[in-house]
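Missing here: one protein chain of the complex. Every other protein chain is in place.
Labels for the chains are A and B, by order of writing; each one numbers its residues from 1.
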Amino acid sequence: MSRAMKDRLIWAVTFLVMLIICLPGLWVVLSAFRTNGEILTKPAVWIPQNLTLDNFRAIFGLGENVLAIPVGSYFLNSLVISVTSTVLAVMIGMSGGYAFARHRFPGKSGAFLWLMLSRTVPGIALSLPLFILWSWIGLIDTKLGVIVVYTAINVPFTVWLTEGFFRQVPRDLSEAAQIDGCTPWQAFWKVEFPLARSGIASAGIFAFLTSWNEYALASQLTRSTDSKTLPVGLMDFTAQFTIDWAGMCAMAVIIIIPALILTFLVQKHLIAGLTFGGVKG
Amino acid sequence: MTRLRRYARDHAVPLALLSPAVLVILLVVLLPLLFSFYTSFSNYRLIRPDSLWDWVGFRNYLRVLGDGDFWSAFGRTVLFLTVALNLEMLLGLGLALMVNRITWGQRTMRTIMMFPMMFSPILVGFQFKYLFNDTIGLVNNALQSLGLASEPIPFLVDRWLAFAAIAFAEIWMSTSIFAILILAGLFAMPKDPIEAARVDGCSNWQVFRHITLPFLMPFIYIAMTIRSLDVARAYDIVDVMTGGGPAGRTELLWTLIARTAYDDARMGRANAMAYFSILLSIFFTWFFFRKLMAARRHLGAF
Partner (left out) sequence: MAEVTLRKIVKNYGALEVVHGIDLDIAHNEFVVLVGPSGCGKSTTLRMIAGLEEVSGGEIAIGGRVVNTLPPRARNISMVFQNYALYPHMTVRENLGFSLKIAGRPPAEIEKATDEAAAILGLADYMDRTPGELSGGQRQRVAMGRAIVRHPDVFLFDEPLSNLDAKLRTQMRVEIKKLHQKVKTTIVYVTHDQVEAMTLADRIVIMKDGHIVQTGTPLEVFERPANTFVATFIGSPPMNLVDGVVAGGEVRFAGDASLPVPPAFRGRVQEGQRVTYGFRADNLMPAGHAMTGIGETADIDLTIALAEPLGAETILLSELAGVEIQGKMYNPRAVAAGERLSCLLALDHAHLFDAETGASLRT
């Protein structure tokens, strides 16, 4: 095979792969702007006749055909829960990651392993006892209940990522800062924190995405508009007798947009975060 | 006692720094798991709270072990994970090697590759439920419009087609983790050993087999470790795509636990099953973590 042929083949395959990655998402986005009537038509209508914002108006309770599903509250719940649990997980995880990166103590590697193993417990398996315990202490169907759980499941990964980044910061720097007159606390915030910032940022993004996208636990621990998150809310559509495809697509768009923006903003850090933590032992 | 106090005094700072992390995990993971471990030895049903004290010993475990539905779900789960993880790894490797060869538009390609990573599993499930729907799905519509199929294909109803559809969704979602990490490995790879191998007379394939691949192994194992941390995300996909049905044909271990616990309200038995799922997850993570550590030591030679 000639070189030019080979190059063309690679391009063709690449294009196909990119199509498979992009097409499903794009199709969902497109459908969010179509009417259910057009989606259900047989034989299929390929070129949309009239694009509309009605689906978005409906799920936010605007316009004529008001939907029974309070997506606005779900969105707010998701935001409050994700942001709060992310902030908590980053603070707790950073503190732990620093301890692992900078201090020596017996039982360290064992502690690290146990921390990571706690992350492997399947959400659904964890939801069983949490469902009962949270019911007993009144945390079921509250934002606080979900926040606490999300914080805990995000801590191990945050510890892992920040530990890798703190280890990249030479120990000398903190010592130099302390000789320059800093307290250990000042040395951390003025020297080590700024240098590990990109790692901490990527840990935060991962925590946010995990919380924002989580379903298995939330589906059991939330019941009402007080605490239901967007992924759980998406299932409201299927609970009805007929599936409102266009509405679901519109809601899917609402779920994916914040995650998308966030990821593109920090994609560079994300990759560095994942590899640093793991390879550079 | 004094030894413990001495340990606490000598390592006060790291212990203080670690304590919030330990505390929150103790409270939200370990304590509930101890409770569920107890529950798995009781006849606890959600609708009869006092049954929590109804100690039944190993009965739940024996029931689960003697349950054909459990074993078929368990087998299907292991099969599903094996197929999905292997294909994700191979496709991710192929994708990374491909993108690595492309010079024009590489950055755009990398960005697009990250796309599925930020999708909620529940969204991935919904997306493919929509695409594979037998009446209005894009796939069936396309096949029919192109005249490749006269009848709609029941992607989500047939036993093996549904399994394949779910696996496709899972692979679509997770291949990018492998591709991105392996690509990062390819970027970090030193050029000297490759050139040395070429001088020594290696063919392209031999260079890949003996130089590139060993260097990439740690990156592959990181991806595997990260992936195996939440293999149970597949629950979300299955729940929205088929709900484990029809008639339990796509039931995975996790959907079976959910059904037993919440629909049948048999908490005790569901918890017994949950322990099998936890062990499965720990096994996968531990396995790849060990491989990662070994590969990392090996990489030190580079």
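Everything below uses one rule, namely that a contact is a pair of C-beta atoms (placed from the backbone, for glycine too) under 8 Å apart; a residue touches a chain by one contact, two chains touch by 3 or more.
Predicted model, so just to flag it, every value in this text is computed and none were measured.
Novice: Determine which of the presented chains are touched by the chain that is not presented, and list them.
Specialist: Per the touch rule above, the missing chain touches A.
Novice: Using the touch definition up top, pick the residue from A:41, A:183 or A:224 that touches the left-out chain.
Specialist: A:183
Novice: Which of A:40, A:80, A:195 or A:266 touches the chain that is not shown?
Specialist: If we include the chain that is not displayed, A:195 is the one touching it.
Novice: Pick out the residues on subunit A that sit against the missing chain.
Specialist: 170, 172-173, 175-184, 186, 190-191, 194-195
We take it that only the chains that are shown with their structure count from here on.
Novice: Distance-wise, how many Å sit between the C-alpha centres of subunit A and subunit B, to the nearest whole number?
Specialist: 16
Novice: Spell out the part of subunit B that touches subunit A in their complex, as residue ranges.
Specialist: Touching subunit A: residues 7, 10-11, 13-15, 17-18, 20-22, 24-25, 27-33, 35-36, 39, 46, 95, 98-99, 101-102, 109-123, 126-128, 130-131, 135-136, 138, 141, 144-145, 172, 176, 180-181, 184-185, 188, 218-219, 222, 225-226, 228-233, 235-236, 239-240, 254, 257-258, 261-262, 267, 270-271, 274-275, 277-278, 281-282, 284-286, 289, 292, 296, 299 of subunit B.
Novice: Which residues of subunit A touch subunit B in the complex?
Specialist: 10-11, 13-14, 17-18, 20-22, 24-25, 27-28, 31, 39-40, 42-44, 46, 91-93, 95-96, 98-100, 102-103, 105-106, 111, 113, 115-126, 128-133, 148-149, 151-153, 155-157, 159, 209, 212-216, 219-220, 231, 234-235, 238, 245, 248-249, 252, 255-256, 259-260, 262-264, 267, 270-271, 274-275, 278-279, 281
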